[in-house]
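Missing here is one protein chain; the remaining ones are kept as they sit in the complex.
Chain naming follows the written order as A and B, and within any one chain the residues start at number 1.
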Amino acid sequence: MAELVQQLINGVSVGAMYALIAIGYTLVYGVLRFINFAHSDVFMAGAYAGLHVGQRMGGGSWAGGLVAMLAAMAACAGLGIVIERLAYKPLRERSKLTVLITAIGVSMLLQNLGQLVFGATPVAFPETLPATTFTAGGVVVSSKDMVVVGFTVALLGALEFVVLRTKVGTAMRAVAHNHQAAALMGIPTNRIISVTFGLGSALAAAAGFLWAYKFPRVDPYLGVMPGLTAFVAAVLGGIGNITGAALGGLLLGVIETLVKGSRWSTWTEAVTFVLLILVLLFRPAGLLGRAQAEKV
Amino acid sequence: MKIPELFPLLFGAPWRWLRLVGAVATAAWVVVGCGPTGGATGDTIPVGEFASLTGSEAAFGRSSHNGTVLAIDEINAAGGVLGKKLVLVTEDNQSKEGESQTAVKKLISRDKVVAVLGEVASGRSIEAAQTCQKYRVPQVSPSSTNPKVTEQGDCIFRVCFIDPFQGTVMAKFAAGTLKARKVGLLVDVGAPYSVGLATFFKEGFVAGGGTIVAEQKFTKDDKDFKAQLTAIKAAGPDAIFVPAYYGQVTLIVMQARELGITVPFIGGDGWEAPELLKGPGAKEALEGCYFSTHFSPDQATPKSRDFVAKYAARHGAKPDAMAALGYDSAQLLADAMRRAGSADPAKVRDALAATRDFDGVTGRMTLDASRNARKSAVILAIQKGEFVYKETVNP
Partner (left out) sequence: MKDAGARRWWVAAMAVAALLGWLEPRLDIYLADVLARVGINVVLAVSLNLINGHAGQFSLGHAGFMGVGAYAAAAITVLAGPHVLPTSCPDWLHQGWFLLALAGGGAAAALAGLLVGAPSLRLKGDYLAIVTLGFGQIIGVIVRNMEPLGGALGLSGIPPRTNLFWVLAAAATTVYGVTTLVNSTHGRGFIATHDDEVAAEAMGLDTTRYKIVAFVTGAFFAGVAGGLWGHFKLTISPKEFDFNRSIEIVVMVIVGGMGRTAGVMAAATVLTLLPEGLRLVAGLSPSLKWVGESRPLLYALMLIALMLLRPQGLFAWSRARPRPA
């Protein structure tokens, strides 16, 4: 029993991270209707940015850790906006596939640049936030897990607020709903798309920072696996739907952990995808997709 | 109808400049691609190397490559081999499966290399070995420990010990020195290295009367091991064997300590890198763990101490096991050429096969009938944040 509870805790903790990455995918998808493959590499860039700022902050204090995380988010928001301006904006009216291939190109570019700039060897991530463990009845909870879940919930809440309660958020929803109509209503669509990209990339950076904090080894291919899983999570939840992405991430985290801890651990990836296919067969737009028109 | 569309492609379409560039590039490719170059005819001897310099396993490939480069430079600085300088031609396979044969064919046919060095990953070494064997160019793998590598034929050699030896060494150590009865395994199923080592450890440990109480799997890109560790913890092992590479080992052991697992972790040569103990909490987590490897800094010969210093001076970092083996692979090849008194691939092959007591930085080695290095393994302990010599195991 203790083992099962422990596994659920492990699952929620990693699932929260998937959720955070998945939200970034879904945010961009909602507005631009294309899969931003480079998202997982912005995530990697966020981890490296956090590493370099964190090293200068001195270790283990809340203030230092928060500064490092915010710096990483700001840097990656900038990176995201630059990528959008240079690589995606010129293709706005082109087919989705063209943009997809460009995104794949950007993803490869970031990975290889990462290798060139930061080197191929995994680097240790400095202690940015304090860490301890709590034990109760054979079940161990690390403060890292609590921090990760806490930040995810907070960021999710902040995002919901921005999207639903602010002017920018309303504009984002309008652009997501209909580009042309939004433009005709006087919404600066290009700027809104930039903001969306910045926001999505900042979330990726936050996730990258937390990922590196939880798993303190950083390398240029860091984003590939969590990125793919989070992407699956976004589709599972109904791509374009923020709550769906969070739900999908959490669900995948827990299921993955349960399978990994069982005798069938070698089949983990297959289980994930079979689950996805089954869900899509019965709900072709994902768990929460299209049910409510809360697309962003 | 699509096929006649080839006509505009060739004869009449816009973007003429593109066609021109394409035609010139193709022609240049054929000319450059077919033109014979290289060969051990001039005052240089070409040596080929294929390595994962980019892509997901570049960290290992670069380490090994750095060691090889250092060796070649040293050999040349000391006057080369047979009065000629060695020229290292390196081809990158991007850590991709299916690329190495093309790279090796290029080395053999265009650069006319005398021998091929490479690589770290056993799977890709096997790919290349099939080509090297076919064209009878000797290949020396620095650090592919899977037995199947040298089974590809009599032209394939290696300077490292093989998984059956290393697995048995650690099995005996676990049962003997650690007095472990129950061992848990955590294996990277995507890596032939990990699977092979685990298999031989298991055989050795079970034959010695121990039991494997839990066997959990992960894959290369995993960072979260708590699921597997929780399951292993529930089985209550005395020790946990993790045949993996240093990047993941630190994460595994740190997560285990978080979960309250206090038993020692043991592993193989993939652990050996300065990065293993870097970062907050790494040293504390790994305290009291053991791994087998090729040489120990404490027991070091003047030769290996010299290597560590030179490597640090050249590459600005401490060498890991892969760098040391990359260095030895090139040194052994040069030694074989000197003994053969020739840079002819067939003679170099025979000299390699006859290697006895070659003194490398990773220890003294003799190549056996299966062209594997017979050399002793050392077991290192992690104590007070340092690698400390524990014992030597002879084959």
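Here is the rule we go by: contacts are C-beta pairs under 8 Å (C-beta built on N, C-alpha and C of every residue); 3 or more make two chains touch, one makes a residue touch a chain.
Please read these numbers as outputs of a predicted model, since none were measured by experiment.
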| item | value |
| --- | --- |
| Full-complex contact with the absent chain, from B:K85, B:K105 or B:R339 | B:K105 |
| Given A:G105, A:G150 or A:P188, the one touching the chain that is not displayed | A:G105 |
| Option touching the unshown chain, where B:A191, B:M337 or B:M365 are the choices | B:A191 |
| Touch with the omitted chain, as defined above, among A:V163, A:A206 or A:V232 | A:V232 |
| Chain A residues touching the omitted chain (full complex) | 29, 35, 87, 90-91, 94-99, 101-102, 104-106, 108-109, 111-113, 116, 228, 231-232, 235, 239, 266-267, 269-270, 272-274, 276-277, 280-281, 284-286 |
| Chain not shown, touching residues in chain B | 1-6, 8-9, 13-15, 18, 22, 25-26, 28-30, 32-34, 53-55, 89-92, 94, 96-98, 101-103, 105-106, 108-111, 122-123, 126-127, 130, 135, 146, 148, 152, 189-192, 195-196 |
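Criterion: only the chains that are shown with their structure count from here on.
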| item | value |
| --- | --- |
| Cα-centroid distance, chain A relative to chain B, in whole angstrom | 34 |
| Chain A - residues contacting chain B, complex | 3, 6-7, 10-11, 13-14, 59-60, 112, 115, 120-127, 131, 133, 135, 140, 142, 144, 211, 214-217, 219, 221, 224-226, 256-262, 265-266, 268-269 |
| Chain A partner contacts - residues on chain B that touch it in the complex | 54, 56, 58-59, 61-63, 189, 216-219, 221-224, 226-228, 230-231, 233-234, 246-248, 250-251, 254, 258-260, 275, 278-282 |
